[in-house]
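Here is the structure we will look at.
Note that one protein chain is taken out, while the other chains of the complex remain in position.
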Amino acid sequence: MRTSAYKPWLFILPALAIYLTVIFIPSAYTLYLSFFSWNGVAPDKKFVGLKNYAELLWNDTVFPKALMNNLIWTLGSLTLIMGIGLMLALMLNRKLKGRILFRGLFYFPYVLSGIIVATIWVWMYNPMQGFFNHALEWLGLENWTRAWLAEPKIALYAVFLAAIWNGVGQPMVLFLAGLQTIPQDPYEAAIIDGAKPSQQFRFITLPLLRETFIIVVAITMVSSMKVYDLIYAMTGGGPAESTHVLASWMYFQTFRFANIGIGSAISMFLILITMVVIIPYVYYTTKKSHV
Amino acid sequence: MKKPMKMMIGLLASAVLAAGCSSQSGNTPEGGVSRSETTTVSLWIIDDQLWIDGAVEDFNNAHDDIRIEVSKYGVDPLKEALKVAANSKTLPDMWFTWGGSLGSFYAENGLTADLTAIAAERNWSDKYNQAAIDMSTYGGKLSGIPYHLNAVDMWYAKDVYEQLKLTPPTSFEDFEGQLQTIQNNGIVPLALGGKNGWHLMRLTEQLIEYFGGAELHDKLSRLEASWNDPAVVQTFEKLKEYSDKGYFPKGHVAIDQAEAINMFYPSAAAMSVEGTWLDRNITAAGFDANNFGVFKFPTERSSVFAEMFQINADLDDAKLAAAITVGEYLTSIDVVNKYNDTYGTPATLNVAFSDNMPNVEPLLDMATKGGFLIMDQALPQEVVQKLFEAQDKVALDEWTPQQAAEAMEKAVNDYKGRS
Partner (left out) sequence: MELKEHPLRVAVRYLVLILLAVVFMIPVVFIAFTALKSNSDLLRNPFYAFPEKIQWNNFAMAWEQGKLGMYMKNTAVIAFIKVPLGILIVALASYAMTRMVFRWGSALFALFLIGMMVPMQATLVPLNIFLNKTGLVNTYPGIILVYLGFGIPFGILILRGFFRSIPKEIDEAALIDGCGDTGKFFRIILPLSMPAIATLFIFDFMATWNEFLLAQIFITKDTMRTITTGLLAFRGEFSTNYTLMNAGVLLSVLPVLAVYMAFQKYFVSGLAGSVKG
């Protein structure tokens, strides 16, 4: 294929130009700010080098917990949210009566913004008047009732349950789209050869879904590291700062405490950690550079 | 979406973008007649101040020389937008803000106009409640036009009290006795939520006032006394005790103010710690404000906080004068009285109060006997956050009251060390 050397650049230029302006340069500025101690408005910033990073790692009581919470969240998302999404996509890819209705139903929670999801789920979790505890009592399982969002050990998981509900729509739709690219022929051939459904899944579906998997894994990982809205709205980072994640702690530092340097450093940690995992992952799994 | 269609939209969009880049930013005068003499004053305010639209329209219709342009924000978005604007030097001409360490940020960084001289000239001490003026003053300079003065103290549900044959307590022992009685009768004694900390904090600060006295309380707020103090330890002990005895709603550390107060309105709880705005909320929720009364927590002073309009320090004289006019108008007796159903509790003196807000005057009266600045505005935000954490941990048994006091002292020292 003979293409002139500059033509690809022409194609990529709009995206590149906008991206650099809106995302890249502001992020570089954040990186710059992470080396300073500054409140955002004072005329002088104090250069402190890596002190903000050190502060977060050794002195800050919330940062390590937040990081751990993000890792738990990522693990949970990759298994439960992605898993359930995949399962739903597989089931709803077949010719099924009411398929469109089901797809809409499972997708619906995904379109709701964090605030409304948080409102309803917080009420459901209310220890005295909430749905969950009342349902448990009605079933005679009183000792299972809890103050779900009030116990540091389980609060994050309670929020995560809401996140599963809110989140499966995305992987489901992505996998559905990916499944459309899988042609019929391999399945027909396999069935003629006597392959069982589980074998079909393992040897045909999964490999052919590879690109989609890469995408979904990357997206899931990144949004797990960036998660903010739902947690902030459901717990405010509490109780006792036990459900903070990097993004929410960054918000507190930047907007409540006016510690711009520390907030920027947290952002950098977030970007770096995600980068270290995602870039090699995507690059390695897409070794074949172009068609 | 068909591709020719998409191309069209893409081209159209590019055209729009190109056109947009050269157009002005947002300021389209509505009347069509451009009055070169007109000074526009931009004002940022939170969006639940429903009276503002009517008042601004009245003003704009009556004035040829000044126009108010309002931008409304949600509560958290306003705080964010102000911070972002401060950092990028794009603050509006005037903005609504809370007092204490929320508003001091702008004053201390030279972003607000110093109104001390203007206030003296225009006799503001006759116009506004002195407490509000004091709370709008930072480092000796008046940094905002007082707008709201809110007083916070104890509220109780009259029907619950009648049912249990109680009258508002007059001493601390009385108060604690009532907590137990109410609890024995299966009603939640104190509808307070610990989520996000500030609701429960209204009790915490009164306990500090009770155990430590006014002077120590103020010193603690100004970071001039050690938080590792017996009074602080006793406060945390009480928080733990009340939590253990079930005086708060179950799982209160994760209950927010809304869930807590939603038990209070239908009288499923007996008391709460709320402020001068609550009558309006009670009515809006479909209940009768006259079923609720207020009493003084057994301390001398009430918790108070002010809200104000700050003015951009970078305005030229003409704009500053216009902003002052606008500010005085928005807080004038006429405007307050005209919109008193939705205005909120004014800092303006000599205004009328509506009948379905029976608890405003009693609360303001309590406050005239003395008030301290509400703690989540008095303390630096980082220290406040530690207080919230301590409230939670003490109830969850993760910290002993002594450890909580020590953690507070450490947070204060860390904060001082950083600045």
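Labels for the chains are A and B, by order of writing; each one numbers its residues from 1.
We adopt the following convention: contacts are C-beta pairs under 8 Å (C-beta built on N, C-alpha and C of every residue); 3 or more make two chains touch, one makes a residue touch a chain.
Worth saying up front: this structure is predicted, and the values here are computed from it rather than measured.
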| item | value |
| --- | --- |
| Omitted chain's touching partners, listed by label | A, B |
| Residue, one of B:L102, B:L164 or B:A258, that touches the chain absent here | B:A258 |
| Residue of A:V62, A:L149, A:A163 or A:A247 in touch with the missing chain, whole complex considered | A:A247 |
| Chain B, residues in touch with the chain not shown (by the definition above) | 1, 3, 6-7, 9-10, 12-14, 16-17, 19-21, 23-26, 44, 46-48, 70-75, 77, 80-81, 84-85, 87-90, 92, 258, 261-262, 265-266, 275, 277-278, 281, 284-287 |
| Residues of chain A in contact with the chain not shown | 1, 3, 7-9, 11-12, 14-16, 18-19, 21-27, 29-30, 40, 88, 91-96, 100, 102-113, 115-117, 119-121, 123-124, 129-131, 134, 165, 170, 173-174, 176-185, 187-188, 191, 211-212, 214-215, 218-219, 222, 225-226, 228-229, 247, 250-251, 254-255, 263-264, 267, 270-271, 274-275, 278-279, 282-283, 286, 288-291 |
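One rule holds for everything that comes next: only the chains that are shown with their structure count from here on.
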| item | value |
| --- | --- |
| Whole-Å gap separating chain A and chain B, where each centre is the average of the chain's CA atoms | 34 |
| Chain A - residues contacting chain B, complex | 37, 39-42, 122-123, 125-129, 146-152, 155, 235-236, 238-241, 252, 254-260 |
| Contact set on chain B toward chain A in their complex | 79-80, 83, 86-87, 105, 109, 111, 188, 194-197, 249-256, 259, 263, 380-382, 385, 388-389, 392-393, 396, 398, 418 |
